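One protein chain is absent from this view; the other protein chains keep their places.
Each chain carries a letter (A, B and C) given by its place in the written order, and its residues are counted from 1.
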Amino acid sequence: MYFGLSEEQQSLENSIKRYLEDNASLDTIKAVAGGDKETAEKVHQGLIDLGISSLLVPEKYGGLELDMLFASVVSGALGSGTAPVPFTGTYVMAPLALSLAGSEVQKDYWLPKIAGGERIIGIGLSEFVGAREDTAISFSNDTLSGRALFIIDGKNADAFILSDKAGQLFIIDADDSGLTKIELTTVDKTRESMELVLKKVKTEILPGSEKNQDVINKVIDAGRLMLSADSLGASQVMLDKAVAYSLERKQFGRQIGSFQAVKHMCAEMAAELEPCHAMVWHTAHCFDHIPEEARLMACHTKAHVSEVGKQVSRTAIEVHGGMGFTEELGLHYWFKRIGLNRQLLGSPELVREEAAKIQNFDQSPPESQRTKEAGNPLLV
Amino acid sequence: MYFGLSEEQQSLENSIKRYLEDNASLDTIKAVAGGDKETAEKVHQGLIDLGISSLLVPEKYGGLELDMLFASVVSGALGSGTAPVPFTGTYVMAPLALSLAGSEVQKDYWLPKIAGGERIIGIGLSEFVGAREDTAISFSNDTLSGRALFIIDGKNADAFILSDKAGQLFIIDADDSGLTKIELTTVDKTRESMELVLKKVKTEILPGSEKNQDVINKVIDAGRLMLSADSLGASQVMLDKAVAYSLERKQFGRQIGSFQAVKHMCAEMAAELEPCHAMVWHTAHCFDHIPEEARLMACHTKAHVSEVGKQVSRTAIEVHGGMGFTEELGLHYWFKRIGLNRQLLGSPELVREEAAKIQNFDQSPPESQRTKEAGNPLLV
Amino acid sequence: MDLNYGPEYDEFREEVRLFITENEGVNLGGSLRSSERIDWQQKLIDHGYFARSTPKEYGGYGGDMDIIKSRIIAEEFAKSPIPKPMGGQGIQMLVPTLLELGSEEQKQTYVKPTLRGEIIWCQGYSEPNSGSDLASLQTKGELDGDEWVINGQKTWTSTAKFAQMCFCLVRTEPDAPKHQGISYLLIPMDSPGIEIRPIMQMTGTADFNEVFFTDVRIPATNIVGKRGEGWKVANATLAYERGSLADPNVMMNRMYALIDLMKSETIDGERVIDKPAFRDRLLRIQGRVLALQSNSLRILSSQINKEQDVTLARFILKLQGTELRHDLEGLAIDAMGELGTLYENSPLLRDSGSWQMHYMYFLGLIIGGGTSQIQKNIISERGLGMPKEPKVQEA
Partner (left out) sequence: MDLNYGPEYDEFREEVRLFITENEGVNLGGSLRSSERIDWQQKLIDHGYFARSTPKEYGGYGGDMDIIKSRIIAEEFAKSPIPKPMGGQGIQMLVPTLLELGSEEQKQTYVKPTLRGEIIWCQGYSEPNSGSDLASLQTKGELDGDEWVINGQKTWTSTAKFAQMCFCLVRTEPDAPKHQGISYLLIPMDSPGIEIRPIMQMTGTADFNEVFFTDVRIPATNIVGKRGEGWKVANATLAYERGSLADPNVMMNRMYALIDLMKSETIDGERVIDKPAFRDRLLRIQGRVLALQSNSLRILSSQINKEQDVTLARFILKLQGTELRHDLEGLAIDAMGELGTLYENSPLLRDSGSWQMHYMYFLGLIIGGGTSQIQKNIISERGLGMPKEPKVQEA
C-alpha cells in the first residue's frame, strides 16, 4: 500500500514546475495576458516537448498512455505557474472522449495528432452541465445547431467536441462555414474562453457515446479533477507566497508573520489546503482503479477544492496587504484562475447537487442501523 | 427621529437585570435546573411583580398595554440571566393571540388573569411552523385531536393555545380528560418542554383566527422576535464573560486577552453581535408601527440572530478554555438556551425559506432595472 | 423609538424632489473640472444640497447641521439619475480638517474652491514601508528658510493624477517619538520634483498611484496645526474614512440588484433564485444586510441624539461592511456561474462587469483604510477594552 506520488510523478511535476519557472515567469504571464501570443505559443510548445499533449493518449496512437494521477500532477503544476496554455480540454478531456467513444477512424485520425501537439480540440460541455441563457446544441441530419458557451481550450482549436442535452458527444471542424466563434473575455487572462454559434454544422457523433451518458460523465469527471488540481496548485502557491511575504514584510518593528493574526490566517489556509492534496490524488486513483467511486469523488473534489481555493486566494491577498491587490505583485493571476476554475464545469452548488443525485439521496431509505454511540469515549 | 430605547425601556431592562442578578444568580439557576421548583416559582413571581405578565395586555383588561419593543427589552433581559421562567408563550404570544382573535368572552376571562400572573397559557404552534414525525392537530365537532410538540411555557399551564394546519387558533383547558401531557427533556434546563396528545379535547376557536392566517402569523412573528431577543441577551452576556475572563486569566505570563488570537475572537463576536441589537429593536418597531415589514424582519431576525448566537456561544466557550466546558462556570446554560431558541418556531433554514416566500421570490420577475454601477468609485 | 422625520421633513423631501425633476436633464460634460460641473456644484451649494452646514464665508450654504435633511438629500439623489454632489478625499477629509484645525487663511484659500470642485485633493499618507503601521512613515520634511523641502515616497494615493493639491503626512521631527514627529502639510501637485506613477490593480484599473517627492519646496505656512501634531490632525479624518467605506444604502441597492439578477439568470431554464441552495445563500446575505442597515439607523440616530453611545456600532462598520459587500458580490458571481467570470467588454457581460469589479474592489477595501486585522485590533482594544499588543523585546 502506498498513497502518494511515485518518483516518476514527482519528477514530472518538478520538471514542469522548473520549466515554468524558467520560461513562464510572472513577466511572461503579464506579457501573455497583455496579448503576446507568440510567447504563449513558445511556452505551450515547451510543455508539449515535456509531454503534456501525449500523457493520456494510448501508446498505440503515439502517446504515453499514463493515468489520471499523472494528469492531475501535471494540472497541479500548470496551476502553480498559472501556465497560459491549453490543457484540461485538449489534452485530457478530448483524448479521453476519443479513446472511450471514438470510432477507429476518429481515433486513428485525431489521437496521434493530439499526442504530437499538432492539433487542438476545444471542449464545450457547459450546456450538459447546466445551460445558461437559452443555449443548447441539437443534432439532426448529421449536423449540429445551437449555441455553446465557455468552450475550454477553444482558442486556436482545429476541432470542437460538443454534446447535446442527452450527453451524446459530437466532433466538428473548426473551419465549418456554419460555425461562428465569439471570443469571451473573462477575468482570467491566462486562458481563453469562447462562445460558439452553430448553424447546421457538419458533424460526426463519437459512436461510443450514442445513447450512453457514461462517456460524457467520465469526461466531465476528468475535467473537474483537472480543474481541481489546477486550483489546488494555484492555491498552494498563494499560501506559500503569503508565508514568504509575511516573513519579509515588517510593520511595527516586527515581521508581520510574527503577529498571531497573520500566523493564524496562514495556519487556517494550510489546514484547509493540506487535505486537498490527498483528496486530489485519491480521486485520480479512483478514476484509474476504483471507477465506482470516481464520480462522487470528482464532484466532491471539485466543490471542496473550489471552496477552499476561494478562501485561500482571498486570505493570501489579505496577508499581502495593499501589495496583494497590485498588478505588480500579480497575485491576482492566481486569484482569477482559481475564480474561473470554480465556475467551469459546474460551480460548487451545482456539483454538490450532482453528488447528492449520484448517492440517490432523493430516493433511497436509510440504509443502516444508526450508531448508538454515546457516553464516555475516554476509555474506548 | 430616534432609533433606540426610551428611558422607560432602559429602566425596565435594568430593573429586570438587577432583579435577576439579585434573585437568580448562577447558583439559583443550577438549583432550578436540578429540580428546585419552589425557587423557580419565587423568581417567576418576582418578575410578575415587575410587570412581565402584564406588558402586552391592554389597559382595559388590567394590563400595561406596552408595545413589542418593551417586550423585546424584557425578553433580552431574561435571556441575559437565562431566567428560568415562562415568558415568550404565556406573556407574549398568548395575550397577543387573545387580543387579536379572542371573543369578548375569551378576552374578559383570560386577559386579566394573564396580566395578574394568575394563569399560564402554553403555546403549541410547532405543527403549523413545520410538523415533525406525524404530528398534527385537527378540529372537528368542537374538539381537537392529535399531537403537538414543544409547547412553549407548557409547564404548569392552565390552558393551551394550539393551531390546526390551516393556522386557526384554539384554546383548550389543561385539565381536560382527553389531554395527555408528556414532559420532554431538552438540553436547556432553564425552561421546560412538553408534548401534548389530544383525544377529542373540548375546545373553542379564537374566532378572529377563523380562516385567517394573519393572526397566527403575527403571533409567530412576535414569538420569533422574543426568542431572538432572548438569544441576543444571552449571547451578549457570553461575550462579556469571555472578555472579562480573558482579562483575568493568565497564561505564558500574560493575560490571555492580550493575545491577538483571543482579541480577534472577541472582536469577531462583537462585530457580529452589535448590529443584532439594532436589528431586534428595528423588528420590534416594525411590529408596532410598520406592520408591512414586520414578518420579513421577524424571519430574518430569528435566522440571523440564531446563526450569530450559535457562533458566539461556541467562541465564548473557546475563549474560556477548559473552564468554559464546566458545570461550575455554568456557561453552558447560556449556550444551551441559545441552542434551544435556535430550533423553536423554526430553525434558520426553515425561517429563511419563509422569508423567501414572503418576498414572493418564487413568482415575481425582476423588479427594477439593475444598477449599472461600475468604474472608479473614488471620486463619487 | 421613532423613525418618522416629521412633517417639516416631508416638505423638505418634496422640495428636493422638485429640484431633481427640474434638473433632470443636466449634463456636466466629461471632464472633472469642467465649468458645467463647477456650476452644478455651486448650484447644489446654493440650494443647501451640498456643504449644507459649512459656513457661508467659506463657500458653504451656511445652514444648521441637520442630519435628517442630509439623509433625505442623499436618499433622493441616490434614487434619481441626476449627478451626485462631488465627493472625494478633499471634500470628505480635508475640508472638515481645515474647518476644525486650519488657520483662517487656509480656510479662506482652500475650502471654497474645494467645495466647488475647482481644487481636487489627494491624500499622502501610506508609504511602501508604512501601511498598517502608518505612524512609521519616513517621508522627510526639512525647514529651509521659509520653505519645507520634502523628500520621500507616498503610495496608495488615489486621484493623484487629477489632483491640484495633496494633504500629506511628513516626518519633520526625526528625533521625536514616532507619533510626535509628523506634520500635516499641504503640497501643490504642480511643484517641481513630484513624480506620479500609477499602480495597476487586480481590477485592471489604476485607481491609486505612487507619488515621489524629490526636493519639493512648499511655503512654510502650508502646515495644518503645529509641527509634530500631524498625527493628531490626521486622526479625526481617518476615522471618518473608515466609516464611509460601507454605506448601507449602497449595500441595500446592491442586494436588490442581486435579487433581480438571481431572478433573471437561469440554469437549464430554471431561475437561479428558484434553486434553494443559492436562495438560502441569498437569504443569509439579506439577513446580514438588514442587520447592518438597522445598525446604521442607530448610528444616524446618535448623530441627532448626541447622548446615544454607539462606539462599538461604529467600530464594526468597516469590518462588517466591506466583508459583507465582498460576499454579496461573490454570490452574484456564483449565481451567474461561468457568465460571472466575464469582464471588461466581453460579449454576454452582465451589468457592465460590476459584480466582478466590486468583488475585487471590496477585497481591496477589506485591506485598505485599515485591514480587517487592524479593525479587529481596534474593536477589541477600543471597543471591548482589551489590552494593546504588548511591547516586544528586541531580539
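As a convention for this text, a contact is a pair of C-beta atoms (placed from the backbone, for glycine too) under 8 Å apart; a residue touches a chain by one contact, two chains touch by 3 or more.
None of these values were measured; they are calculated from a predicted model.
*Asks:* Checking the contacts here: which visible chains does the omitted one touch?
*Replies:* Looking at the entire complex, the absent chain's contacts are A, B, C.
*Asks:* Out of B:Pro95, B:Gly257 or B:Gly339, which is the one that touches the chain we can't see?
*Replies:* B:Gly339
*Asks:* Hey, which of A:Ala83, A:Leu196, A:Ile220 or A:Cys266 is the one touching the hidden chain?
*Replies:* Looking across A:Ala83, A:Leu196, A:Ile220 or A:Cys266, the contact with the absent chain belongs to A:Cys266.
*Asks:* Have a look at A:Tyr19, A:Tyr61, A:Phe160 or A:Trp281 and name the one touching the chain we're not showing.
*Replies:* Looking across A:Tyr19, A:Tyr61, A:Phe160 or A:Trp281, the contact with the absent chain belongs to A:Trp281.
*Asks:* Touching residues of chain A against the unshown chain: what are they?
*Replies:* The list for chain A reads 1-6, 69, 243, 246-247, 254-255, 257-258, 260, 262-264, 266-268, 270-272, 274-279, 281-282, 284-285, 288-290, 297, 300-301, 303-304, 307, 349, 352-353, 355-356, 359, 361-362, 364-368, 370-380.
*Asks:* Under the stated touch rule, tell me which residues of chain B contact the chain that is not displayed.
*Replies:* 126, 130-134, 149-150, 182-188, 193, 195, 250-254, 256, 259, 261-262, 310, 314, 317-318, 321-322, 324-328, 331-332, 335-336, 339-340, 342-344, 346-350, 352-353
*Asks:* By the contact definition given up top, give the residues of chain C that touch the hidden chain.
*Replies:* 275-277, 279-280, 390-393, 395
Following the convention adopted for this analysis, only the chains that are shown with their structure count from here on.
*Asks:* Name whichever of A-C and B-C has more C-beta pairs touching across its two chains.
*Replies:* Of B-C and A-C, more C-beta pairs in contact link B-C.
*Asks:* For chain C, which residues are shared contacts with two or more other chains?
*Replies:* Those would be 373, 376, 389.
*Asks:* Quick check on chain B: which residues sit in contact with 2+ other chains?
*Replies:* Residues 260, 264 of chain B each touch two or more of the other chains.
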